[in-house]
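Every protein chain of the complex appears in place save one, which is left out.
So, subunit A:
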Amino acid sequence: MTGDGERAFTQTLERDQRVEPRDWMPDGYRRTMIRQIAQHAHSEIIGMQPEGEWITRAPTLRRKAILLAKVQDEAGHGLYLYSAAETLGADRGDLTRRLIEGRQKYSSIFNYPTLTFADVGVIGWLVDGAAICNQVPLCRSSFGPYARAMIRICKEESFHQRQGYELLMTMMTGTPAQRETVQDAVNRWWWPSLMMFGPPDADSPNTAQSMAWKIKRHTNDELRQRFVDMTVPQAQALGVTLPDGELAWNAERGHYDFGAPDWAEFKRVLAGDGPMNARRIAHRRRADADGAWVREAAAAHAAKQSRAAGQARAAEGSVPA
């Protein structure tokens, strides 16, 4: 039985087809997919916070509407992704517990603070830009529900990136102080954005297995290079400097050379010691605790409703025809 299943699974991968929830799959594949999708979902939910803080403070009503719609999209992405994880037998409530108890990770980019409204634009441009580079290949992930979720998510992310970039473009035509604010935000977010692609390939032990399972299509370093190549001309058009003295076009490679992020910082933030880790989780935990009585009430009401419906059916059945 397992032998047949395993053959079918291997064949599916070889033919570049999609693995679906009811198909046989190795336990390791299932565990890895649940972890990957859950971490992605957690990242969407935690990612609502740094920008969400600016909704009430947005300086124009149009920017407020854009930001509110974006944060709402992120909640939608989270919901969509948790549903994809549930097709593999995971439970949303359990995954949420793992997040707020610190047992599952989320993208460490959200452990940096958003200090000014320019950060909202830079997150759209760089952080969503990096997310797109990471996620576009995932539209071809071997796990069907994840790949399909990714198509929709990428489409919305690209919209967010365009809006973030447009905000920065507008701010750069504003006052000198605004231009400085944009440059300052770029300085703070550039290196953390490069870290979003994960450690260098040499230090990424899971990459080979994930590539074999076709749940990862490019290595971390390939994606990072793609992001840098895509971003440098955008930075020039914007009129900001990327804070990397080693950044230079390499005609021989046909790519930009760039410096190495501070991987020690990456490890520190990933391990929970970033500027905002404790606050992000505490916020999520508080929302969860504050909402507990509401969820209990909803469950109790639903149970009463279904009992009442059952009694009504029984009473109907007992009436002689």
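Here, contacts are C-beta pairs under 8 Å (C-beta built on N, C-alpha and C of every residue); 3 or more make two chains touch, one makes a residue touch a chain; residues count from 1.
The rule is short, and it goes like this: contacts and distances are computed from a predicted model.
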Name per UniProt, for the chain absent here [options: "Carbamoyl phosphate synthase small chain", "Phenylacetate-CoA oxygenase subunit PaaI", "ABC transporter permease" or "NADH-quinone oxidoreductase subunit K"]: "Phenylacetate-CoA oxygenase subunit PaaI"
Identified contact with the non-displayed chain, of A:Met25, A:Ala149 or A:Met171: A:Met171
Where the missing chain touches subunit A, by residue: 45, 48-49, 52, 55-66, 68-69, 71-72, 75-76, 78-79, 82, 117, 132-133, 136-137, 139-140, 150-151, 154-155, 158-159, 161-163, 166-167, 170-171, 173-175, 177-178, 226, 230, 283, 286-287, 290-301, 304
